[in-house]
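Handing you this structure, nothing more for now.
Shown here: the complex without one of its protein chains, the others still in place.
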Amino acid sequence: MNSLILQVATRYLSSLLLVFSIYMLLRGHNEPGGGFIGGLVGATGFILYAVACGTSGARQALRVSPQNIAAIGLGISLLSGLFSMFFADAPFTGQWLFIGAEGDDKGLPISTILFFDIGVYLVVLGAILTLVFAMEEEI
Amino acid sequence: MAASKPGASASNGVIGWVPVAIAASLFAYFLQFLGPVSQGEVIRLVWNWVPSLDIALSFTVDGLSLTFALLISGIGTAVMLYSNSYLAGHPQYDRFALYLTSFMLAMLGLVLADNLIALFVFWELTTITSYLLIGFNNEEAKSRRSALQALLLTGAGALVLLAGIILLGVAAGTFEISEILAQGDAIREHPWYVGIVILVLVGAFTKSAQVPFHFWLPNAMAAPTPVSAFLHSATMVKGGVYLMARLHPGLSGTELWLWTLTVFGAVTAVFASILAFRQTDLKQALAYTTLMALGTLTMLLGSAEGYAITAFVTFLVVHSLYKAALFLVVGCIDHGTGTRDANVLGGLGKAMPVTAFAAALAALSMAGIPPFMGFIAKELAYKGAEETLTNVTFVAGMSLAANALMVAVAGIVALRPFWSKAEGEMPHTPHEAPWPMLAGPVVLAVLGLLFGLMPGYAQTYLVNPTVQGFLGSMEAAKELKLWAGVNLALYLSIATFVIGGLLYAFHRTLRPALIRVNMASPKFDKGWDNILDGLKAVAAWQTRLLQSGVLRQYMFVIFATLLVGVGGTLWAKGAFHWPLVFEGELAPKHWTVIGLLMVGTLVTVTTRSRILAIAALGVVGIAVAIIFIIYGAPDVAITQLLVETLVVVLVAVAMLRLPLLDQKGKSDHRPLDAVLAVGVGGVVTMTILLMLEQPIDLRLSAYFNETAWPDAFGRNIVNVILVDFRALDTFGEIAVVLIAGLSAYALLRTTQPVRHRRGMRNKDTNVQEDTP
Partner (left out) sequence: METLLALAIGVLVAAAVYLMLARNVLRFIFGLILISNAANLTIFVSGRLTQGLPPLIADGAYAPVVGSANALPQALVLTAIVIGFGLFAFALVLVFRAYTTLGTLNSDKMRVAEPREDAAK
């Protein structure tokens, strides 16, 4: 599709969707959202981009091939799940670090759970893009 | 037939010697137990294997298992040494050595295992290695057939045995053999006793080739001769005999046990002896004499009395010694002359003096001539027959017939080829075998003589401890002696020699008559082929019936099964009703969303336009998302909407290349499918309604609600469940997503579509092509 308006608009729209997807991912532990939703939103952003600017353009914008993104995501999830074994907990037990926690205020929480969710995000994003890009290139 | 290349000077290198070293060191290892075991000690080694199923890897060394272990490792050493020369330079000797060594280890495991399940696993391992060894010459159709026959027959028997073992284990409350045998009386009175005995005996009879499962053993002679010597005479086929002996204290002592073993054993022994007598191929003749020995051993095990058991142990040992020696001798003859035909061979005594010596000693032991150990075993067996609890005339008569035939066969197989005149041209000029091929037969044959001259050693170290395992005390063992005075057994022995001698003298005249009789009698081997053909026909028939290759029929069967299975169960349980309860408020928004769902669904089903179908599917997805929103599931609703978007995108992309739903003028109207569909839908609805009637158990949800924030530091409980409480599940799920993506990618990228379709790459792909 060679619509200039669509192409220009898509550049903004898809970056917006990407930012939004990361927002959904990060807020997921406390509000509706999370890795699955974030990954789907992110994939939608890139698919939009691919529709407007062609799959090769979208691949360039992605820089890393989607299969690798998905595989890396699965690896991150696995590692964050196995991380707890260093602390003699069962696998996939969450480990938390609260930076600057005071009393009821939990400060800035960093946890293996977050990394696990990031892994989910990457797998969903990568797997869907793998499929859609391949499909579009085939047609 | 033998895979040997006579005269080949190539060697197998180090690989040829490794199995010899393994077997010899195992033999040495087992020798050290002789002292303690002869003192009546029982040595046990236990590892927990599958503790949850009460399966332990436990081993016992007692008289019976030690006797077997020494025979296996000792004869194993001789056979390994022999094979290294017999198959010298064979391109696949490493494979052969691996199979043979694996077999030896499995067989040792079988006789040492003290757990029924472990015993069964080793039992199957011997079956598999036997299959590989019989089929070693895999380029010959006959070898492959024989191997498969042995595998299927003993494998089927093993399954029956497994059933018996499980029954026995459950009845006794343990799978440890030592504990089972300790409660023999309880087992004999158990209501399952008859079933256990029958199942176990079928397993043992197939393995030990008792009539009517005997026919695989002669066919197994397709294996290279050392294999026949080791597996199919000395060790593996005695696995069944070992099992009956092992379980003897627990199962014997009833009429059922006594009569079954006696009759089957006796019939096998006589039947096999007659067939052996008829054979002209030396190896085949020996194979049938092995059957005779197995029958005799089985018959002896029927009894639970001193003479019979002592005879069992003695005959077991002596048979292994002389039979392995004779097979190896036949291998030497084959190697030295290129033929095994009794009608051709003769006068080898001069060319092959050492072989002739070994053959003579082994044959005399087999014929039961004093002062060989075979004589002692035969005397004991006659004594046992005299005291049998079944019919003395039957047992003694059958034993006499079998033994007399053995005398004749021993003469035909092991004496004639060496000492009579040659009657035909042999393929090569006879020459003596190399020393590694002579060491085994000579040592084994000499042992048969030594044990006969000095029965005390066998008595102390092998017979007494074994008999103790059967009968509880060493004193129950009868004395092994050459001269037991003038008694019935001696008369029977003399009769044996006379009849045997006569049979030998006239065997040329008798053989054609026997062959005629045999031609007229039913053929087990042919019957086997018929069974296999029938099995294949049934398989083909049911495949044609069930595997039509039409996807719709498969789906129809699946859904019909669902309908009948679930609906029928509800009907049978009296729950077939519709608890339609409309309670709670139903606002317009509820009706609207359900209406959307219904309209979308109906349009999807009925439309013939692809675009309309996609749109209708989108409506369905959105209606479902709205339901999630109304009922407090924002995360699910967002996911549903996003996925719905992606589905539409994907279907739309695919549509560009796919044709119309229906060919022009054809409608997709299927009344029968519609009936089934409505039925399945109705059953699903009913199931959900019935499920909703049941009280819901909210403990797990309550736990998640209470701990999500205090323990898992998350306010969105759904997300906390996904990434923390059930993170392992989620991990599995994202792995599935990744695999689905990668497989689709692989499917698109790596398979080449048909060339002419490539032409459609241009953009007017909306051209609808009808299917050819």
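By letter and in written order, the chains are A and B; residue numbering begins at 1 in each of them.
By our rule, a residue touches a chain if its C-beta (ideal position, glycine included) is under 8 Å from a C-beta of that chain, and two chains touch if they have at least 3 such contacts.
None of these values were measured; they are calculated from a predicted model.
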Discussion item. Looking at the full complex, which residue from B:Leu256, B:Val354 or B:Ala633 touches the chain that isn't shown here?
Written reply: B:Ala633
Discussion item. Tell me which of B:Val200, B:Val409, B:Met426 or B:Ile721 is the one touching the absent chain.
Written reply: B:Ile721
Worksheet entry | For chain B, residues in touch with the removed chain | 544, 547-552, 555-556, 559, 580-582, 584, 586, 590, 594, 597-598, 601-602, 604-605, 610, 613, 617, 620-621, 624, 627-628, 630-636, 639-640, 643, 646-647, 650-651, 654, 657-659, 661-662, 668, 670, 673-674, 676-678, 680-682, 684-685, 688-689, 691-692, 696, 698, 700-701, 704-706, 708-710, 715-718, 721-722, 726, 729-730, 733, 736-737, 740-741, 743-744, 747-748, 751, 753-754, 757, 771-772
Fill in: Absent chain, residues of chain A that touch it
30-32, 36, 40, 124, 127-128, 131, 134-135, 138
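To be clear about the criterion, only the chains that are shown with their structure count from here on.
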Discussion item. I'd like the Å distance between the centres of chain A and chain B, where a centre is the mean of that chain's Cα atoms.
Written reply: 52
Response to the item:
Within their complex, chain A touches chain B through residues 28-37, 40-41, 43-44, 47, 66-67, 70-71, 73-74, 77-78, 81, 91-92, 94, 96, 106, 109, 111, 113, 116-117, 119-120, 123-124, 126-128, 130-132, 134-136, 138-139
Response to the item:
Residue positions on chain B within touch of chain A in the complex are 634-635, 638-639, 642-643, 645-646, 649-650, 653-654, 656-657, 712-716, 718-720, 722-724, 727-728, 730-731, 734-735, 737-738, 740-742, 744-745, 748-749, 765
